[in-house]
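All protein chains but one are shown in place.
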Amino acid sequence: MKALFINCTLKRAPNFSNTEALAKKAAVQLQENGFETEIIRLNDFTVLTGNTSDEGDGDEWPLILEKIKSCNIFVIATPIWMGHLASTAQKVIERLDAIFRDEDLIDPKNGQFMPYNKVAGCLITGNEDGAHSCAAQVLWSLQEVGFTIPPNANAYWVGVAGGEKDYVEAGGERYLYTNKSLRYMTGNLAWFAKLLARHPIATDLLAAENKAKAESDKEN
Amino acid sequence: MKALFINCTLKRAPNFSNTEALAKKAAVQLQENGFETEIIRLNDFTVLTGNTSDEGDGDEWPLILEKIKSCNIFVIATPIWMGHLASTAQKVIERLDAIFRDEDLIDPKNGQFMPYNKVAGCLITGNEDGAHSCAAQVLWSLQEVGFTIPPNANAYWVGVAGGEKDYVEAGGERYLYTNKSLRYMTGNLAWFAKLLARHPIATDLLAAENKAKAESDKEN
Amino acid sequence: MKALFINCTLKRAPNFSNTEALAKKAAVQLQENGFETEIIRLNDFTVLTGNTSDEGDGDEWPLILEKIKSCNIFVIATPIWMGHLASTAQKVIERLDAIFRDEDLIDPKNGQFMPYNKVAGCLITGNEDGAHSCAAQVLWSLQEVGFTIPPNANAYWVGVAGGEKDYVEAGGERYLYTNKSLRYMTGNLAWFAKLLARHPIATDLLAAENKAKAESDKEN
Partner (left out) sequence: MKALFINCTLKRAPNFSNTEALAKKAAVQLQENGFETEIIRLNDFTVLTGNTSDEGDGDEWPLILEKIKSCNIFVIATPIWMGHLASTAQKVIERLDAIFRDEDLIDPKNGQFMPYNKVAGCLITGNEDGAHSCAAQVLWSLQEVGFTIPPNANAYWVGVAGGEKDYVEAGGERYLYTNKSLRYMTGNLAWFAKLLARHPIATDLLAAENKAKAESDKEN
């Protein structure tokens, strides 16, 4: 089974990424739980803005989408900028929006979106403030496109108000709270991924839609 | 198995609540899935502001907490005010914050919080705009205290920009999009609640915490 | 000229409020700038949930509304709970929503809402994370009902990720970043309040609405 981390740092390789440092800790823990892990940096790919699965000439999103299709656990790792998730993380979410309209990403048998039976979490780093609202946006988006969100599916590190040091520089790797949250998260992600592998979600979204049609006379 | 809806309308009984109208539709669908359902209106209770499980004299939160303890599915239903979840919904979330500190709400065997093995969703209504950010805040908070969030665990109705009509008046009960989302939500809530009843989460949070302690030397 | 602070702590008097400690610092600075200041604690009043200016029997919001009407500077001071502004702060915002519909709060000459020519800011405290998104919600709401938001109109203190100490206990009163932000904020609030007292906003919202009507054929 596979876990995919997408590191949405604004930095381009080979610059050091604090967000990646946190992702690496999580990856090791998932390996201990029996998962193959891969961490990719969004900025290593040319990903065009858009909301389809392939924005054409030069767009490397399709490469990333294949990786998402084949993973069991998907984790968005993002820094915070101005209290907000990074533009790079939002770009990932925008590209996932295609799931609602792309026939290749919907199961013809039951209407389930591609991420059904996959679980998701998120990791947030910043020098100061913003982790909770970033996590809320990321996790909401991921459940919306079909991922399952286990309890305690996020971990973060940020400094005190106006803090200027980043995760590694501040010794965030040795903070009990962050380390504890991270272990809760990886434990639950692993447990749920294995559970869903054995017990795939049975909800028939096509049948649900048909019932909805029968009780509706207004389309938007 | 039981589903509990908490209707966080700002209105006091016997005033009509649009949010309750949406909750009732969801309740019927969960009944069809074999669940006992109960809808309570927060404003029917005297709930003090605070972040403990019992704020003392006159506080009726303990009555609600008992209902939450005994449910398998928990749904917060809230209107939107100024683009934001209702103060009443936020009050519920604040009271649930006690879960992190209240020994009665933590399993001594494995450290799991009371909502582990329960699933959660949310319902949002408003005359205009705000549902996604309200849902994000609610679902994030619920996963944080230990609920599992299935895919497509929220449904909403709002009108067009500046809309002045509410859910029922606008005929929102016959909108395909809202009805479809609602069926996805209730289908998944039911399926996951049954799954977790058969396969309780095995993650040992106490063991996780001990591992975290071994790799940490900074407490916050 | 007057500055009104509304302290939205969840605590009831006589319990100590960290949020009030920050508000007091701001008040002293506005006094140095020539303003009379008043700090009220929302929980000292019986304020009913709702979105009108008077929710009837026992509702003490009208007392607070009078104070808002007579101030030049209005500051919402709120703690963070679960990454979110306190339910008490959201309740204040909900009650201010009445401004859009209450004829007593709209100038018949130019359609301006009551808060026009008043300036607003916010103060946020918490043990950890959430200040930026709370401030965003508060300031957006306040500009929406008619307050002017000067640059750097917010200040906050929170601890590191998972921090357990509050503002005063953690020595937050001696943090340079928070103190600097606070002085920026009070300086700009004072300067803009005086500017608008001498130069009241001339925008004619009734004329604007008439132009809008002439170019519109769809009401929501």
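Here the chain labels run A, B and C in written order, and each chain numbers its own residues starting at 1.
Keep in mind that, in the parts below, contacts are C-beta pairs under 8 Å (C-beta built on N, C-alpha and C of every residue); 3 or more make two chains touch, one makes a residue touch a chain.
Since the structure is predicted, the reported quantities are computational estimates derived from the model, not experimental observations.
Student: Just name the one of A:A13, A:L63 or A:M82 that touches the chain not displayed here.
Tutor: The missing chain is touched by A:M82.
Student: One chain is left out of this view; which of B:T9, B:T178, B:T203 or B:S216 touches it in the full complex?
Tutor: B:T178
Student: Identify the residue among B:C8, B:A23, B:C122 or B:A136 that touches the chain left out of the display.
Tutor: The one listed residue touching the chain not shown is B:A136.
Student: Any idea which of A:L10, A:I64, A:L176 or A:L206 touches the chain not displayed?
Tutor: Only one listed residue reaches the unshown chain, and that is A:L10.
Student: Considering the entire assembly, which residues of chain C contact the chain that has been omitted?
Tutor: So the residues of chain C touching the unseen chain are 113, 115-116, 132, 135-137, 139-141, 143-154, 171, 174-177, 179-180, 182-184, 187-188, 191-192, 195, 199, 201-205, 208-209, 211-213, 215-220.
Student: State which residues belonging to chain B touch the missing partner chain.
Tutor: Touching the missing chain: residues 82-84, 129-133, 136, 156-163, 172, 175-178, 181.
Student: Applying the definition given at the start, please give the residues of chain A touching the unseen chain.
Tutor: Contacting residues on chain A, toward the hidden partner: 10-12, 43, 48-51, 81-88, 90-91, 93-94, 96-97, 128, 137, 140-141, 144, 159-165, 220.
Here is the rule we go by: only the chains that are shown with their structure count from here on.
Student: If chain A and chain C share one sequence, what is the angle of the rotation that overlays their CA atoms, in steps of 5 degrees?
Tutor: Rotating chain A by 180 degrees superposes it on chain C.
Student: Using mean CA coordinates as chain centres, what's the gap between chain A and chain B in Å?
Tutor: It comes to 22 Å between the two C-alpha centres.
Student: So how far apart, in whole Å, are chain A and chain C when each is placed at the average of its C-alpha atoms?
Tutor: Each chain's C-alpha centroid was found; their separation is 35 Å.
Student: Using Cα averages as centroids, what's the distance between chain B and chain C in whole Å?
Tutor: 28
Student: For chain B, what residues touch not just one other chain but two or more?
Tutor: 137, 140-141, 144, 220
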